[in-house]
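Before anything else, here's the structure in question.
Missing here: one protein chain of the complex. Every other protein chain is in place.
Just so it is clear, A, B and C label the chains in written order, and each chain counts residues from 1 on its own.
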């Protein structure tokens, strides 16, 4: 079942090591079939060079494994909560990519220092708070998803398709797995450049003016976009 | 038309990902035929691994598309203004290469800390100011070119063939697309080394003496150059 | 003798340059056969691209060479002391990998800033003290092993399978050579991210909460582990 989606999500997972975003098995991509209410996710702890499309696990929105021989990613309950909280998204990525993870470990949201950021993310990329001891005890991975959703209360997850989890690492999302991977790559580039930016100018007087942020985001997104070759 | 120039500019564009200067589609090269008053530029948002020489777009100095099926780079009006302001140049490159972009995001010109810089750039590489809200509204890409030209008033763009646009990234130029790419590669190396230099010596007492800057620039450029195998 | 172990340790050694952990000959892996009381180790100063499985040297727990034409790694007495001090381990790695070595040169233990660390190491990775002049004189490599053992007095080396030697570099260990290499790769990733974390947040208020460290370590290790596909 869901052979095409499995193939897509397999390809999206394989893009992670190819783009230098994962060491060993430290990442996973899932993709959602909204009509059927099922999503497909990487099995837990499997080497990328042994992964096959048919190894993808099918999970329903109650978190039950519907198809697949192996255990799904241990982060499956986080993906599940994000699909429930953000109905417009169709793909999710989690990695420990080094630059984005360093910002997460620093416990800091990512300020908009330039147009590379503004082309993809409209405003600061937030850093979600730590879970409490109780939240960890009660269901660590599920509550990770709920805390991300809490972080986006009042924000549009399509305009800022990424979050950092404090002391952990990034999640990104998009209309499908491939787009979520694209944002994960962009996030890693931005967090690399923003770290160097702060080393070069620690005064923090160099934020991108709001009008410039709006210009760049809107020339690529929404009804008046003119970047690229149209839809 | 302009088949040879298209081929050259295609090759110059392909050099950008090969040299690690672009992620996804974040860069473009153009090249000018001064006799005909036409330039050739990469189409907007096209993947480098799908790009072909015949995809290059031909544009005239009024900004009209003269040939090509796709939309030209969204930065085309910036290239146009630079070709008008700097009559001696024949090629332009824009990238979001990480080290140069970090300096642009920091809003800082690049001081001459060594001979690698002095071999190619005679003096500081300037950082152009942000556009005003009005300039962004009136024609963002065109005004980006005008602000770069303003930054070089009284300066020789052939002696400092690069600029940083604040909160955005670098532009470089040269006698043709290949030379402009060469300078983009050099700029990335310099900005990497200069960041590390400042981390090692934050006192800023380590600028290159002017006589040493002159020596290095002039042994590679001008009538008394003796580096290389001559012309 | 020990052909299978030699092959394993050859493969583990070859993984070091493949993973970018060694320049020239700056690393070595050994593996232990506990039943026979013999271990196998790389010969000293041999290029990785000339190394063959049959070049591995067999050494006993008194430090005598039992088989092999070449000299064993000059770090052999350190490996020997670690096998004696930590009876549960079956493989040891030493490298000068750049990020881990930088922390060793800084003379600092590695704080737990995130879950990448907590997934593999339960608490800070210690930095062992410098040897005294007498210890260097009396038997530098042997005393290096004894000082590491001293550093772990009261600690479980299976829960923190790595150490930094001050002004020198890292050692890691595991149930076999392959696992020890795995930890050496992880250590390099962690030390890279932790350096960047400190640059982004020098206030040191961003340690990983203990409950989160416990959660991540215990979901991968011990009787209640649920990461991966089980044993």
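Keep in mind that, in the parts below, contacts are C-beta pairs under 8 Å (C-beta built on N, C-alpha and C of every residue); 3 or more make two chains touch, one makes a residue touch a chain.
Keep in mind that what you see is a predicted model, and the values were worked out from it rather than measured.
Engineer: Where does the absent chain make contact, in terms of the chains shown?
Structural biologist: B, C
Engineer: What residue numbers in subunit C mark contact with the hidden partner chain?
Structural biologist: The list for subunit C reads 23-24, 26, 43-46, 70-71, 74, 96, 98-99, 101-108, 130-131, 133, 136-137, 140, 166-169, 195, 198-199.
Engineer: Can you list, in ascending order, the subunit B residues touching the missing chain?
Structural biologist: So the residues of subunit B touching the unseen chain are 113-116, 182, 185-186, 189, 192-194, 196-197, 199-201, 205-209, 211-212, 215, 219, 226-230.
We adopt the following convention: only the chains that are shown with their structure count from here on.
Engineer: Whose Cα centre is nearest the centre of all Cα atoms in view?
Structural biologist: Given all protein C-alpha atoms shown, the central chain works out to be A.
Engineer: Average the CA atoms of each chain to get its centre, and name the chain whose centre is farthest from that of subunit B.
Structural biologist: C
Engineer: Give me the superposition rotation angle from subunit A to subunit B, based on Cα atoms, as a multiple of 5 degrees.
Structural biologist: That rotation is 90 degrees, given to the nearest 5.
Engineer: On a C-alpha centroid basis, what's the spacing between subunit B and subunit C, in Å?
Structural biologist: 46
Engineer: Give the residues of subunit A that touch two or more other chains, as numbers and ranges in rising order.
Structural biologist: Within subunit A, the residues that touch at least two other chains are 199.
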